[in-house]
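For this depiction, one protein chain was excluded, whereas all remaining protein chains were kept in their positions.
In order of appearance the chains are A, B, C and D, and numbering begins at 1 in each one.
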Amino acid sequence: MTAPLDVPGSAIDAGPETVLEGADSSVIRGRSLGQIAWMRLKRDRVAMVGGIVIIVLILVAVFAPLLVSWFGHPPAEWHREKIDPAIQAPLGTFGGISKDFLFGVEPTTGRDLFSRILYGARVSLLIAFFATLLCVVLGAVFGMIAGFFGGWVDTVISRLMDIFLAFPLLVFALALGGVIPDKAFGMSGDTLRISLLVFIIGFFNWPYIGRIIRGQTLSLREREFVDASRSLGARNHVILFKEILPNLLAPILVYSTLLIPSNILFEAALSFLGVGVRPPTPTWGGMLAEAVHNYDVAPNFMLFPGLAIFVTVLAFNLLGDGLRDAFDPKAR
Amino acid sequence: GGGGGSTKKNGGDTAEAPASQYNAGVTQVVNPSTKTGGTLHMGMPGDFDSVDPGDQYYGYAWNFSRLYTRALTMFKPVPGEEGLQLVGDLAEDLGKPSDGGKTWTYKLRAGIKFEDGTPVTSKDVKYAVARSLDKEILPSGPTYFNDWLDNGDYTGPYKMKDKLDSWKGVETPDDQTVVFHLKKAYGGFDYFAMLPSTAPVPAAKDTGTKYKEHPVATGPYMFKAHELGKRIELVKNPNWDAATDPNRKQLNDSVEVLLGQNEDDLDQRLLSGKIDVKINSTGVGANARKTLLTDPKVKQYADSAPLDRTWFTNLNADVPPLDNIHCRKAVMYAADRSAIQGAYGGPDAGGEIALSLMPSKMTGYEKNDLYGVEANPGGDVNKAKEELKACNQPNGFSTTISFRVERAAEKQTAEALQQSLGRVGIKLEVKGYPQGDYFKLYAGKPDFAKKNGLGLMVYGWGADYPEGFGFFQQIVDSRVIRAAGNTNLGVKDPEIDKLIDQAAAEQDATKRNAIWASVDKKVSDDAFILPYVWAHGLFYRPPTLKNAFVSQNFGMYEFLTLSTQ
Amino acid sequence: MTTTNEPLLSVQDLEKHFPVTKGLFKRQVGAVKAVDGVSFDVFKGETLGLVGESGCGKSTTGRLVTRLLEPTGGKIVFEGRDITHMGQGKLRPLRRDMQMIFQDPFSSLNPRHTVGTIVGAPFRIQSVQTENGIKKAVQDILELVGLNPEHYNRYPHEFSGGQRQRIGIARTLALKPKLIIADEPVSALDVSIQAQVVNLLEDLQNELDLTYVVIAHDLSVVRHISDRVAVMYLGKIVEIADRKSLYSVPMHPYTNALLSAVPIPDPKARAKSERIRLSGDVPSPLNPPPACRFHTRCWKAQDICKTVEPPLEQLASGHHVACHFPENAPEPATKTAAATP
Amino acid sequence: MSESAFLDVKDLKIHFSTDDGVVKSVDGLSFSLERGKTLGIVGESGSGKSVTSLGILGLHRGKNANVSGEIWLDGEDLVTASQEHVRRLRGRKMAMIFQDPLSSMHPFYTVGDQIIEAYRIHHKVSKSVARKHAIDMLGRVGIPEPKRRVDSYPHEFSGGMRQRAMIAMALSCDPELLIADEPTTALDVTVQAQILDLMRDLQREFNSALIIITHDLGVVAELSNDILVMYAGKCIEYGSADDIFYRPEHPYTWGLLGSMPRLDREPTERLLPVKGTPPSLINVPSGCAFHPRCPYSDQTDGQSKAEVPALAPADPGHLVRCHLSRTQRRTLWENEVKPVLETQ
Partner (left out) sequence: MATYIIRRLIAAVMLLFVVSIATFAIFFLVPRLAGMSADDLASRYVGKAANDQMIHEAAVRLGFNDPLVVQYGRFVKGIFLGVDRNYGPGVEHCPAPCFGYSYVTQNPVLPDLLDRLPITLSLALGAAVVWVVFGVSTGVLSALRRGSFFDRLSMGVALAGVSLPIFFTGIVSLAIFRDQLGLVGDVADWVPFTEDPLTWANNLILPWVTLAFLYAAGYARLTRAGMLETMSEDYIRTARAKGLPERMVVVKHGLRATLTPVMTMFGLDLGLLLGGAVLTESTFSLPGIGKYAVDAINNNDLPQVMGVTLTAAAFIIVANLIVDLLYAVVDPRVRLT
């Protein structure tokens, strides 16, 4: 079969590389937009620092027991000998920082702050991750359905989102956290509290991402490739998941990274108001909430959890911002 | 009172604050002064349960309400032991018992008027007591009058509008005489007469639940403003007459209370002198504690005051193996009381290590150190192990410990017990419950405690008044145990109940006290309660605060005398 | 050019009204009459051009025919089957025979899919078995439209506009359709690229025996590729004829105006040309003028044009016009006679 | 290009530094224009037409743009002039009409306000005077009921009216140089015809110099005296309209002419497009930028790849940038290209 072209074979001489100006043709061959975003991200040093910090944090959380066994003491172990019995403040400089106790100790109990911060990372990150996951899943599914089908489906889901947005979230979280009994849904203790927090945060936050996804879907729906797919006879779910969803991955990723920090802070706020995970399980928010009453007694007790939250939130924000720039062609 | 003039200028002459001494306020009046004028600034982390004298139960509320109301009797507003003495207030003198202690008669002082100038009569006292019976409208106050007065089926003037006269619990033979009729004899009735619910309330001005917006004053001050939950302002009561009131003065022009303050922030303002008194029962928080105890310049203005309060943990005999006394004793021996002392803030802010349940400062206290705590504040592991053997649990056992989740000290106590009992193999699972529901739904509900295996329940109790009955009855009398909302978390010993009855009826104070000491001992023997701290409060009195001392009774500064000039 | 008498696609009185709602209860207060009674036939192997100004309903017609929109009225018959209200499920197998090329080469290709996925999608969606696997089939098609088969794994953004349009065309060709509706296939492209694509479309038609409906607003492009041309104005076809007679003897005043408005790339032409200049813009399809919709801008309009809607009549062989006062009409007498009541 | 020309652009270079490298959007462009004359600039998308026009108005300064060369407007060099000075000239001495009139007008202000604003920057007059002027201008560009329409927002106008309003705005201060960047691309043919008529009339009336930028050769043919063909940031052919349409010398110009289906000639079977795609402006092909797409590059003895051809006169006033010799071009045009084009 001969290609029915006026100048056979030559119409494609000028390579497609021309579109991506300046890039070496061999370098960009077969790169997806995701890969290009990754290339841009790699150049964004600030975002990369954020990313690296996050990876380190995750590793720290995962290997907390190991790290603690090397550099610290079990998180629940009391060290009264490190405490001035008169004022219950840690002995030694700045909360008793030493090579034995890298971040010093907690007032009163003398527990190793280093290991508590490390263990705290587990819960705080766990909650933030799963809550974000829940938000994203709910938000993406509902947002996509609302935006794609429109009509009454959209009306119902949009109103539902309005309702959730109209709930004073913190008030509700507090209320719900307060009335949940000790045992429920076949769970108890920390598992229940953590699941509950994940549920509260995720369940009440999804409309934010839902709205964004809905908006994006609305505009994606009008893109001609959707019509193209439909005119080929594709069914709705195929269009939704094969055509539209891949285009939503970028905003989902970006908003996830921006949601995680706000969820970390949310957990902290709930802990501060007393509906967080129950002691003695350490969480950053919980520690900070306690430390607020002890900032003079043990400044380290306030500083380190505060710093941990700050660094984590900052890292996620930086990465999120970087991702946004990387995915947004206009941001160049 | 006189005073007047420009009160704005603050002291002026002395740039340096007057020197003082740590704990001076515990035994003596600091900065005595009779100058008048100025505003006394008080600050409070939360709110009063109520400022309605018929509807309050907290020590600081009782302390505070005496600024504007007068009950039949009162504790003498002086420092030291003497402060535990009751004297007549509205009444000329203490009550006259008759009928073997079943009838108590009080004579009112002449010339006492309400803030609007109406004279106070015995009817107003009767009405006040009557309304306090209605726990639906006024739920917060103590139930002594409900429990002890010969009420028949009378439930108060709200539900039974016209039955007040036919109610025989309190009688008013004349305008100056109040007679109380009890169901059974009670020797310490003068303590009941001290309760703010005996402060007169004019029936015509009673607005039920809204009375707290403006309780009608008989004391030296009266309400000018009450922004619920936010602020209270008291001003001089023009119809208060010093001649009728030997115990009070009217030094301040006004008293202002800021409610709902952030505690740490309040401490800061107290230390900087912007606030004169902090209203709470345990004194300053951790941050201020450090400043107070480490900075000598500040420490001189601090008082570590002993309270009628013991911090303890109930050992629940409903939960095996704690039904076995040896297992309970193992816990008693193994507990590290000094760690717990730390949790409560150390010796000055938290309190002394308790040897037994009864606080040592209470009248009639007798030393009783059954478990050798004095020698081994960190616990006696060997003895504990022996007891475990005797209990057939040589390797220890597992149970649950509950605590009020909002209370950091109790949380740490639970953790400290988890640590120290762990030494002998007793494993504790730590569970926190919201303090609002702690007694109604969790630890104070025997069914729940049993079903959830709450073997240990962190707790603490302060006396309603510094007398054995006011301390013990609510926490060790098995007959007060109900389906829920208990204050006795499971001390069940018929012998103790018997001793309590004896003591209650006993008219002679010394004998009475001896019986209470034996109750204390019996409680130790039974090992139902693990006491660890006799509470102290660490209080701060700014150098500018005048006439400050710790009331032995309330375990905080006596509010009545405080002034700023 | 009409090879058989049986039309491949037949559209009769096709209508699409988009409702306009208002008020508390979303009452329908009107309708955008985007397509309002359009009829035409397309015969096998021919190319029908559809021209008109922006907003006159060309795309809507295209989307109705491919059943991306549900018609409000009228009838669409494809290969003898009435598909006007056929359900999407039943329609699915038919879609193999009828494909669409889209205007915007940027938005018509999913940026997250590789060329292979995009061009292979028809096979997957229609579960078509290919002899040597989908990849081989896709590569063959890529070659057919003048793309390098090695581009299989690349993403659309790596291609220029013309190349993307080729990818889009390749996708429509995958299932060897009988009819292709091309909605402004070249209007987003540069002149030189536009010519490449136009040539490609023509070559493919010869090679694969395709039938086209080409929608465009560029009259010269339409003339270049169409066998017959339909001119639309405000949701209606005002003139339809074979290319030659439409461009040489346009009968409807609007067609005349359109043709004379096209700038001629010949500096000498500007001096001698006498232009028909239409005043104003196309009226809104929400409130189209009554009767003859063109009367508001027509220099020949008379009272009758405001009251009586002219039917689409055949005035010469294969030349249909909807006008009371057509130009270049072969038998003006009959026409005027018919017009006078 | 005489020294006294009203607008004289000499060796204009506008380069942008981007992450990917330097974009040579305009690379050594020279032309001149007299008052009352019209210059048409044609070229493919991305060839640097818009950048040139914005460059003349001095809208590239700061940022990542690097402008060099000379732009003499009425005896002043705009490249070296102060930014503030150029700003004062903008709108008053030189004005611009943009392609998409909807996005080029501020959606939040009424059409009238936007014209008033333009007028009042350069004239110290009261609002009401400026408003009268605005109404007057709207009337002159053929907007019906200008008194009423002056208070309309851009989105309330149809495409054609918007473009008229844009023109009114541009002309409100009597500019001596008017640049129209694809003024009709977004419009329908019938409306395009109206606008082109309007522009021609107005130019006559105002006697301004007009640069019209487009890729539609038909539009250029209608309006222009001179035509400049741009390719990859460079002028590859410059001449009178007749030169370009009847005696084009550059293979790219041939390609452009061959790509266009024309209504004025009999249709042929095939169009004759330029093969390939436009080049990158970062990695401009070596030598003649057009050589990868040029069907005759093999007739230049390899020069086309090696050397950038100079813009050399073919006839007086007709400049071509091509390695092919004059005779080669003539022969090719006469023998190969023209016959094919003519048959169309």
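Convention: contacts are C-beta pairs under 8 Å (C-beta built on N, C-alpha and C of every residue); 3 or more make two chains touch, one makes a residue touch a chain.
What you see is a predicted model; the values in this text were computed from it and never measured.
S.K.: Return the single residue from B:33, B:140 or B:176 that touches the missing chain.
M.R.: Reading the full complex, the residue touching the unseen chain is B:140.
S.K.: Check each of D:65, D:121 or D:311 against the chain that is not shown and name the one that touches it.
M.R.: Going through D:65, D:121 or D:311 one by one, D:121 is the residue touching the chain not shown.
S.K.: Sort through B:131, B:278, B:309 or B:546 and give me the one touching the missing partner chain.
M.R.: Once the missing chain is taken into account, the touching residue is B:131.
S.K.: Counting contacts across the full complex, list the positions on chain B that touch the omitted chain.
M.R.: Missing-chain contacts on chain B: residues 43, 57, 131, 134-143, 157-158, 206-211, 227-230, 258-262, 264-266, 268-269, 272, 274, 434, 436-437, 440-441, 482-485, 487.
S.K.: Even though one chain is hidden, which residues of chain A still touch it in the full complex?
M.R.: So the residues of chain A touching the unseen chain are 159, 162-163, 165-168, 170-172, 174-176, 178-181, 184, 261-262, 265, 268-269, 272-274, 285, 288-289, 292, 295, 302, 306, 309-310, 313-314, 317-318, 321, 330-331.
S.K.: Considering the whole complex rather than only what is displayed, give the residues of chain D touching the chain that is not shown.
M.R.: Output for chain D: 54, 57, 59, 87-92, 95-96, 98, 100, 103-108, 117-118, 121-122, 153, 155, 166, 169-170.
Going forward, only the chains that are shown with their structure count from here on.
S.K.: Provide the labels of all chains in contact with chain A and in contact with chain D.
M.R.: For chain A paired with chain D, the chains in contact with each are C, in label order.
S.K.: Pull out every residue in chain B that's touching 2 or more other chains.
M.R.: Chain B, residues with two or more chain partners: not present.
S.K.: Give the residues of chain D that touch two or more other chains, as numbers and ranges in rising order.
M.R.: Expected reply: 270, 272-273, 275, 277-278.
S.K.: For the complex, which residues does chain B have touching chain A?
M.R.: It comes out as residues 263-264, 285-291, 293-294, 338-339, 341-343, 345-349, 405-406, 408, 411-412, 415-416, 418-419, 430-434, 452.
S.K.: In their complex, what parts of chain C are in touch with chain D?
M.R.: Touching chain D: residues 53-54, 160, 162-163, 190-196, 198-199, 202, 217, 219-221, 223-224, 243, 247, 257-270, 275, 277-282 of chain C.
S.K.: Looking at the complex, which residues from chain A come into contact with chain C?
M.R.: Contacts found on chain A: 1, 3-6, 9, 11-12, 14, 16-20, 28-33, 36, 223-225, 227-235, 238, 243, 246-247, 249.
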